[in-house]
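Comments concern the structure below.
Note that one protein chain is taken out, while the other chains of the complex remain in position.
And now, subunit A:
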Amino acid sequence: MSQPKKAMYHIQPQLVFFLVHTMQAGIGILSFQRQIAIEAGYQSWIAIIIAGLIVHGIIWLIYEILNADENRNHLPAIHKAYFGKWVGGMLTMVLLFYFFFMATAVLRTYIHIIQLWMFPKVTMTELAIPLLFVVGYAIYHGFRVVTGVAFFGFMIPIWLLFTNLAPLEFGETMNILPLFDTSVSEQIRAVETMTLSFIGFEAILFYYPFIQNGKASQKWAHFGHGVTVIAHFFVALTSFLFYSEPQLKKLLYPTLSMWKIIQLPIIERFEYVGIALWLIVIMPNLTIALWVFSRGFKQMTGMKQKHTLTIGLVLSYLSLLIIQTYDQTVWLTETVAKVGMMILGIYIPVLFVISKVKKKKGETS
């Protein structure tokens, strides 16, 4: 009872589970099985497990970096301390725009799916404006509400995972046999592609100070990522059993196509329900990423978060105006993914080493 005010605005460590998981699960889960199958065929399920383990390691690195110094428990402060105001500021800026473009890419892809499957004539503006408004409304009310969006983004659509059991009726176990008929180079490429589906959790670097007892949240972060890996593994497995390999490689969104097989007494084309509910899945992607953008900008420039949020939303809309075609959308998604790859694979380990060195220096001097 000593800090009731603080408790109101901080989130329980368990909720990091939802923040990590919902940031990872998004548009990727609709199409990742095609991409990994292109790289390593139907043996790419191995890559899901390997990539999952690697990301567990990266989560551990992130927590080590954040726990290194209690006074510097978020990325802008860490950058400032390690690299100085200007270089550190530049690095933070890169990360902020990485999150910004991540949100934009997710939004553009989702609008693209709606245009492709439901409303061929709907314009981008018509959907982007209400969606960005809802995102802004959530961020405006602070991180507690953003966490709530992540919570509902997990709880409401989680049952959709079980709809993947329906295609198993027509599954063919021979598809994935023989096991382990693969080469290392294939798997490495598939692991690379797979990691892209797992990016986004590094937002912890920004919201860590909002967690009550941050250290206790580490196991929940690992747990959240674990659930992401299991969900991806499950979806990939059902897709591999259901589709033949050449067919899978031709489908743009295999998960959506798989929903076509579901028949209910009152619903004929289940993928419509799926696409509508997928909005609730991508909502945390958008809110957390744009929250990171607005929060980081506030910390760097000293502007009010209300204003940085408005800037973020307007910029997001403007960049959607530029990305018009499907190829451009794919290009943006891939670029964000490549940057994410570099951040996770190179930058975070480097930062970890620096933080260890600095800590040792601090202890010896």
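Of note:
We adopt the following convention: a residue touches a chain if its C-beta (ideal position, glycine included) is under 8 Å from a C-beta of that chain, and two chains touch if they have at least 3 such contacts; residues count from 1.
Operating definition for what follows: contacts and distances are computed from a predicted model.
One subunit of the complex is not drawn; among "Multisubunit sodium/proton antiporter, MrpG subunit", "Ferredoxin-NADP reductase", "Spore germination protein" or "Succinate dehydrogenase hydrophobic membrane anchor subunit", its UniProt record names it "Spore germination protein". Between the chain not shown and the residues A:F83, A:Y272, A:Y326 or A:Y347, the one that touches is A:Y272.
Touch with the chain that is not drawn comes from one residue among A:I38, A:L61, A:A77 or A:V145, which is A:V145. Although one chain is not drawn, the whole complex shows that of A:A37, A:L131, A:V235 or A:M300 it is A:L131 that touches it.
Residues 1, 4, 8, 11-12, 14-15, 114, 118-119, 122, 126-127, 130-131, 134, 137-138, 141, 144-145, 147-149, 151-152, 155, 263, 265-269, 272-273, 275-277, 279-280, 283 are the ones on subunit A that touch the missing chain.
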